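Take this structure, written in structure tokens, and hold onto it; I'll ask about it next.
Only one protein chain is missing; all other protein chains are in place.
Up next is chain A:
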Amino acid sequence: MACEAEHSPLGMFECQLCALTAPYSYVGQRPPYTQSIVLLEESYVMKDPFTSDKDRFLILGSRCSLCGRLVCVGPECSLFYCRRFCLPCAQENAAAFPPEVQQDLEKKKSPRKRPSSQHGSRT
């Protein structure tokens, strides 16, 4: 039960794009669950709910480095390339990314519809 208290949730993470919610128990770059991993962005983290292994954690999301929106790590909401970009910002600045990333962005533009993705990608 001691470990229970250690990882008790700090609050609810909610993605501002897809509304995914999950309780997080740490925010920062050095998740307390393990010694050997650092995160390259300020992340909202929870203990991995799918395993009993106490070392495991799950990164839920972080803020977009451009607009500051809180977004989940889901590929429909954001991408990470050195920094976190929410998908709307990434789309807007697609030209600044290397072609490999641009290709990905191009794929995501098309058919799938997301709650608050940017309009006008199709006419």
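Keep this in mind: contacts are C-beta pairs under 8 Å (C-beta built on N, C-alpha and C of every residue); 3 or more make two chains touch, one makes a residue touch a chain; residues count from 1.
In this text, contacts and distances are computed from a predicted model.
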{"item": "Identity of the absent chain, which is to be given by its UniProt protein name, from \"Ras-related protein Rab-3A\", \"Ubiquinone biosynthesis protein\", \"RNA polymerase II transcription factor B subunit 3\" or \"Probable ATP-dependent RNA helicase DHX34\"", "value": "\"Probable ATP-dependent RNA helicase DHX34\""}
{"item": "Touch criterion as defined above, residue of A:Leu10, A:Val27, A:Leu66 or A:Leu105 at the omitted chain", "value": "A:Leu66"}
{"item": "Positions on chain A contacted by the hidden chain, ascending", "value": "1, 4, 7, 20-23, 34-41, 43, 46-52, 55-56, 58-60, 62, 66, 72-74, 79-82, 84, 93, 95-101"}
